[in-house]
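Removed from the display is one protein chain of the complex; every other protein chain stays in position.
Order of writing sets the labels: A, B and C. Residues in every chain begin at 1.
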Amino acid sequence: MPQIGQGIMKGMGVTLQHLFGQKITRQYPEYKRDLPERSRGMLTVDMDRCIACLQCMRICPDHCISIEQTKRDADGSGKPKPYPVGFVIDDSRCMYCSLCVEVCPVNCIYHTEEFEAQAYNRLELARQFGERPVDPTVDPKPTVKKKKKATTKKAPKTVERPVTEKDGAA
Amino acid sequence: MALTLPEGDLQSRLERYLEGLDNRQGLEGSEIVDGVVRIVAKKDDVPAVLATARQTLGIPHLSFITVVDREGAFELTYELIDLRGATVRVKTTIEGDEPVIGTVTGVYPTANWHEREAYDMFGIAFAGHPDLRRTYMWQDHFDHHPLLKSFEISTKRTFEGLR
Amino acid sequence: MLGEERRAGHEGALTEPPSSRLVSPDIRDEFGLETIDMNMGPQHPAMHGLLRLILELDGETVVRCDPVMGYLHRCQEKIAENRMYPAVIPMTDRLDYFANMHNEHGYCLAVEDLLDVEIPPRAEYIRVLMCELMRLASHIPSIGFLMLELGAFTPILYAFRERERIQSIFEAVTGARMMFHYIRIGGVKADLPPDIPQKIWDYVESLEAHFKRDFVDLIEDNEIFISRTRNVGKMTQEQAVEMGVTGPALRCTGVDFDIRLDYPYSVYPELQFEVITDTAGDVEASYRVRIGECLQSIQIIKQCLEQMPEGEVLGDTGRRIRPAEGEGFGRIESPRGEFAVHVVSDGSDTPYRVHYRDPSFCNMQLLQEIVPGHYLPDIMPIMGLIDPVSGGWDK
Partner (left out) sequence: MQTVLNLLEVEPIRLLISFGAVLFLVLNLAAILTMAERKVSGYIQLRYGPNRVGPRGLLQPAADVFKLFTKENVSPGRSDLWVFLGAPIAMFIPAALVWLVVPFAPDAVVADLNVAILFFVAITSIGALGVVMAGYGSRSAFSLLGALRGAAQMISYEVPLILSLLGVVMLAGSLSLVDVVRAQGDTIWTWYFLPQLPMFITFYVSGIAEVKRVPFDLPEGESEIVGGFMIEYSGMTWALIQAAEFASMAVMSSITVTLFLGGWQPPLPFLDLGPFNWVWFGIKTALIMFTFQWIRWSVPRLRMDQLMDLGWKVLVPLTLVWLFVTAGLMLLFPSLGA
């Protein structure tokens, strides 16, 4: 027969220790923690380096990046290259997964240390980086004419799904 | 009440399962690959195959039921594990747009919700299921089965024409 | 078995099985007794996420309990069908949001099963290290939640203090506190930062030092805790296995099923640890199992840190992940039980079908089985025994 109340007293001893113990609250707006090097904040784009390859737009699981692409001879080399006239990152959708950062071939999209986004309107959270604003809610339409440019293979169109049959396994 | 888990080493158990299942039912295919007994059964045989697995071979646990919509046919995978390293994977195919298959809730009570989920997402009717309601979607006013390939989502991006 | 000797002196607590509290319908009709229908949830302060329980009450006794799910359903499986293979990983984070690492790990195992990619040993160790930290970060709050449901508010804050510290480690390693997106197909995203192994070591040492005080002394012997949890939600081994229960909820009945040992994956065969079981199969036993598993996790973390080899952390999967036709399976031991992923590929760069077998979903079937006959306040500890997570059962 255990002594009645013993366990309760033991537990109350623990809470009493904590009553006088070190507190762990951080007073947030006054005190801000140093973010670790890898922390993933809001995205930003270095538009000078962007080559409008649309890799980030393709990989983005949330469709939060929309790019409007044109051909423009930006560097004066005489050859028109893809150029991002519109670039929008919709922070109301972004989930900071960092996939776009990883696929970017020129490292022009990267995370900042900012994480406090607020707005009265969802569309205010869509940050425009390009010359022309892009509507983040509308799917990007092809503006580039398909030329015989030496620009690698096409995007996978709707892949034909194999109908029925056991696949591989059985 | 104590539960007896299967004993013996993995390979012999796998062979026992394969043999036990193969002897009783006319299976379309059966083999052992990487510690997994792979069974292909006819649609109507599935409840019997699973009953053999549970009652005769003593495989206690039904892990999950996966349905794959092959557009015109449904492929069902019943994954059974004996909690000691062996896996039995029973596959079957249901043809047609109004798929019906016998329930296995009688042998594996845990199949109850798995079958409800399959019904909800694919519209597969499990004959004899005690409580075939939708799990996730609205109980009424919703006639769709979202995981069917014919159920189009509105936010899909195609990137067609984009380089 | 853990609880046996502790229970020896406490036999008096066992009275009759809960089902004996149920009044048979005949008697109810004869005396004109009515039952109350009650909706518990989806907005309920103690409910684990968005679950609605339709209860039929006879006084305080629950006659029928019918869980209604779907309030957080995002159709993750459909989403996965429309995303490229790597882009599904951040989505799996949102499944069981108390065990994100395990979800990622399970999904990556399934895709790697399709791809036959070589995973560097260091990556495997980092995965296990992260998963075990995640298990700590999931089990400790679940003990806190159990106490919260019993009406004690304080342990949850002690639990979240630990979780916050573990999350700070995760933030330094992965860049995010909760939705990590760290485990990748073929390895992990990046190597551990150089100072992190020492930090993890220091953290688990300090946790070991005060774990007993904050989560054992505060709770274990408390007479009210014992009377509220002992013989509550009691189930037999057969019942549990029949209902497809896995994880601590199964191990507290005495079935020593642990995927880490029985279906070994990653580097678990190289690590030394025990499977914690208890015999009673009630809420108290599940609490003890969770406590034991936390201590085992600490041991595994230490072994990982000691044995971790040097080398690469990301295997070569090619620039585009486009597996051949076929299907892949991944099965891991998440803090709640067996988390399995079934990926079907059709050769394109998006999965043809992804199926998640989430332990929260499967374990929740237990509610219908064991709740009837218990009192209304017992539902909450039973939820603590199962410890489901809303994102898990609703996918």
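Everything that follows uses one rule, which is that contacts are C-beta pairs under 8 Å (C-beta built on N, C-alpha and C of every residue); 3 or more make two chains touch, one makes a residue touch a chain.
Keep in mind that this is a model prediction, so the values were computed, not measured.
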item: Touch partners, limited to displayed chains, of the chain removed from view; value: A, C
item: Chain not shown: contacting residue from C:Glu81, C:Glu112, C:Glu149 or C:Glu220; value: C:Glu149
item: Among C:Asn100, C:Ser142, C:Thr174 or C:Asn222, residue touching the chain not depicted; value: C:Asn222
item: Option touching the unshown chain, where A:Met12, A:Val106 or A:Leu123 are the choices; value: A:Met12
item: Contact set of chain A toward the excluded chain (per top definition); value: 8, 11-12, 14-16, 18-25
item: Residues from chain C at the interface with the omitted partner, ascending; value: 36-38, 44-46, 57, 60, 147-154, 157-158, 161, 218, 222, 224-225, 227-228, 375-380
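We adopt the following convention: only the chains that are shown with their structure count from here on.
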item: For chain A paired with chain C, centre-to-centre distance based on mean C-alpha positions, whole Å; value: 28
item: Distance between the centres, which are taken as Cα means, of chain B and chain A, whole angstrom; value: 37
item: Touching two or more other chains - residues of chain B; value: none
item: Chain A, residues touching no fewer than two other chains; value: 58, 161, 169
item: Touching residues on chain B, where the partner in the complex is chain C; value: 1-3, 5, 60-64, 66-69, 77, 79, 81, 83-85, 87, 108-110, 112-114, 117, 121, 134-138, 146-147, 151, 153, 156
item: Touching residues on chain C, where the partner in the complex is chain B; value: 69-70, 73, 75, 77-78, 82, 236-238, 241-244, 246, 254-255, 257, 262-263, 327, 329, 331, 338, 340, 342, 344, 352-353, 355, 357, 361-362, 364-365, 394-395
item: Residues of chain A touching chain C in the complex; value: 1-2, 4-8, 10-11, 13-15, 17-18, 24, 35-40, 58-61, 95-99, 111, 156, 159, 161-162, 167-169
